[in-house]
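Quick one: this structure, given as structure tokens, is what I'll be asking you about.
Missing here: one protein chain of the complex. Every other protein chain is in place.
The block that comes next holds subunit A.
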Amino acid sequence: MRPLTDEETKTFFEKLSKYEAIMRQATSIGRTNLISLGICFGKFTKSGKFRLHITALPYLAQYATYKIWIKPNGEMSFLYGNNVAKAHVKRATDDTPEHQGVVIYNSNDIPLGFGVTARSTVDTRKLDPSAIVVFHQSDVGEYLRDEDTLF
């Protein structure tokens, strides 16, 4: 993605340290009995990559520099796990480069998920309405769809 700014780094680690306090308290809970602690940000894959989960969205949304707002008619489509088509985009941050992680909001400024841009903002203008603008990575619909596997 991108390096965090100083401010972001500070907040991030403040958050982490807060969890540390909770974590210390949680040490008295047995390993097998501990189900969840604080907020799950994501998981490491077997090949060592890190996957952000939808649960990290509130924190991403708080600090995102690149954002895309979608129209009400595209809202449900995205929440069912589809990519975002150009016709559904209401507004986007200018100068978003290609393959940039973006947070997707609906028209009421509620963060719905995140994804990766397919084209830069400039290129997007030339596309026809049905073309994909953002590749879907994660959306809040997963809370319902993947409740059993998410954590």
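Just so we're on the same page, contacts are C-beta pairs under 8 Å (C-beta built on N, C-alpha and C of every residue); 3 or more make two chains touch, one makes a residue touch a chain; residues count from 1.
Basically, contacts and distances are computed from a predicted model.
**Q** Out of "Protein pelota homolog", "Anaphase-promoting complex subunit 11", "Cyclin-dependent kinase 8" or "Nucleolar protein 2", what name does the UniProt record list for the absent chain?
**A** "Nucleolar protein 2"
**Q** Kindly note down the residues of subunit A that lie in touch with the hidden chain.
**A** The missing chain touches subunit A at positions 15, 18-19, 21-22, 24-30, 32-40, 55, 58, 75-76, 79, 106, 108, 110-112, 139-141, 143-144, 147-148, 150-151.
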